[in-house]
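Heads up, one of the protein chains got dropped from this complex, but the rest are sitting where they should.
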Amino acid sequence: MTKTWNNRAWFMVLPVLLLVAFSAVIPLMTVVNYSVQDTFGNNVFFWAGTEWYQDVLSSDRFWNAMGRNLAFSAIILAIEIPLGIFIALNMPRKGWGVPICLVLMALPLLIPWNVVGTIWQVFGRIDIGLLGRTLAAMGIDYNYVNDPFDAWVTVIVMDVWHWTSLVVLLSYAGLVSIPDAYYQAARIDGASRWAIFRYIQLPKMNRVLLIAVLLRFMDSFMIYTEPFVVTGGGPGNTTTFLSIDLVKLAIGEFNLGEAAAMSIIYFLIILLLSWVFYTVMTNAGSEK
Amino acid sequence: MLELRNVSKTVGGEEHIRDVSLTLGHGTLNVLLGPTLSGKTSLMRLMAGLDAPTSGTVVFDGEDVTGRPVQKRNVAMVYQQFINYPAMTVYENIASPLRIAGKDRATIDREVRHAADLLRLTPYLDRTPLNLSGGQQQRTALARAIVKNAGLVLLDEPLANLDYKLREELRAELPKIFAESGAIFVYATTEPHEALLLGGNTATLSQGRVTQFGPTIEVFRKPAHLITAKTFSDPPLNTIVLKKSGPVFQLDGGADLPAPAALAGVADGNYTIGFQPHHLFLRAPTPEAVPVQAKVTVIDITGSETFIHLVYADARWVMLAHGIHHFDPDEMIEVFIDTRHLMVFDETGRAVASHEKLAA
């Protein structure tokens, strides 16, 4: 049999391939190169082998930052996913309330990262910030500049404020796709509110929730702008996440080789964790 | 003429279509009959060029079109769902294939009005599809397929989502429309009744295979295989496995069924006997009819007829009796098998002789 598919279709994909090559593959290869070389400047490079990788993997600094990253991702997922589902469940399904809710939910998503950071940075300041002053007035000792706990709370609240909407919108999309007959049948079967959630809504939201978890995980694991703007990684190193550390290493200390090795490791970790998440969740979904 | 030559389609290791060969002529109506997942839609997709076959060739009017994509063929398709452009009026919907073909305004107007007239849509030309009933929406989709003037028109269960009576009306009109256009029509359905009403030719499908192809009434009356007979029977075909011994078929605990003359020379052994529900009788239609005692399970009364569900030995049968009859569940009744219309299949399921020969 002869396939006469139109081979010209491949030309259509060419621009994308070029774009991906220039924006992803070439920078990635450069980084890979840096990670196995050492330099003293003047464009003179020496072969370093896996030295940088060993350095990175044996440094406390890296593992501490990694620990903070994982903790941060775990905390915001634990808050945003249930909260997002809860809000979506309580949003109206029809009537004039729908567009209003949707616009309200979409608003935080439209604000650029650094602006979000700046808003919260100002909002929480104890001298001029609304939140900071209010808390101080209530007698709560809140200072995100000095207190590591307060700094964490601020960064987490900020992320929740910024990104829960995404989970809400995705869950909502899943919820509205459930035909009415399901709810009617459940009422007739005498199902409780919880049973309806557990056996109808949750299974139907399964796919979108998987996407929500993946997106939120990857995004939060790579978080940079907001904590950088608000806390600058402080106080001390308590909010220094991998990405912030990476920038410090590469630009602050101009340690290109080590930074390159670190970013490769970082990249592989995200890839690995995303893959694990994906397999676990799709398997859970399709198990017989 | 559309020819499929030994066409197969495998998707992910699963055989959707197995070695199908069919020849469909211009101006004919061809029904694909089979249950859900028997391969009707897969076969249509191959005919349309939406999919390329894994092996085999598709020839249209003498030209090999295997693997040629649907955009490059002159094909129209109508689906079970009512698919129209929701924002356009019915007129614009019907006109759309003509506009794409770049016809002039006068031609478009003439053809749209002709198709609208044919499908009784003239009063609704200015409405949008969502303001129409299901039947009118599907008429619009059909009209669009007609004006396209395609050489091949594929209808995939087009009436399945319509009300019973609407279905009846539209089904009565379709053959007339087909006859006018001269295209090759292919019509998929799960309902034997619909195939019979449409007439034309029928291909029965089972598990991706075409089990028989021919004039509809002939396939119905002379199924060459047990599978075909079962596919083409609604209510389900009554069957029973019997042992032939000399001149008789032995019924367990019942009377012997005399073997029809045409089968006299056939070897002894096990055979499957099949007969239609309307060939079972409460009173002997001929002196030769064979009486059997069967147990009633359920009766359905439709007003003019009664369906009596029976159990005989291990077999579940349905009997279609004229008039209204009442029986109690579990009652034993005597019913008569009309031996003139028996179908006899051997152990591989192949028909031993067509029933007309048997009747002779």
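The chains carry the letters A and B, assigned in the order they are written, with residues numbered from 1 in each.
In the analysis below, a residue touches a chain if its C-beta (ideal position, glycine included) is under 8 Å from a C-beta of that chain, and two chains touch if they have at least 3 such contacts.
Following the convention adopted for this analysis, contacts and distances are computed from a predicted model.
K.L.:
Looking at UniProt, which of "Acyl carrier protein", "Light-harvesting protein", "dihydrouracil dehydrogenase (NAD(+))" or "ABC transporter ATP-binding protein" names the chain we cannot see?
P.N.:
Result for the unshown chain: "ABC transporter ATP-binding protein".
K.L.:
Under the definition given at the start, what are the shown partners of the omitted chain?
P.N.:
A, B
K.L.:
Decide which residue listed in B:67, B:199 or B:214 touches the omitted chain of the complex.
P.N.:
Missing-chain contact among the listed residues: B:199.
K.L.:
Taking the full complex into account, find the residue in B:220, B:281 or B:312 that is in contact with the omitted chain.
P.N.:
B:220
K.L.:
Using the definition of touch stated at the top, determine which of B:67, B:235 or B:349 touches the missing chain.
P.N.:
B:235
K.L.:
In the full complex, which of A:82, A:203 or A:236 touches the chain missing from this view?
P.N.:
A:203
K.L.:
Just checking the interface: what residues of chain A touch the absent partner chain?
P.N.:
On the chain A side, contact with the omitted chain comes from 179, 181-182, 184-185, 187-192, 195, 199-200, 202-204, 287-288.
K.L.:
For review purposes, identify every residue of chain B that touches the missing chain, sorted by number.
P.N.:
These residues touch the chain not displayed: 35-37, 133-134, 163-166, 168, 190-193, 196-197, 199, 217, 220-221, 230, 234-236, 276, 278, 297-298, 300-304, 307, 309, 318, 320, 324, 329.
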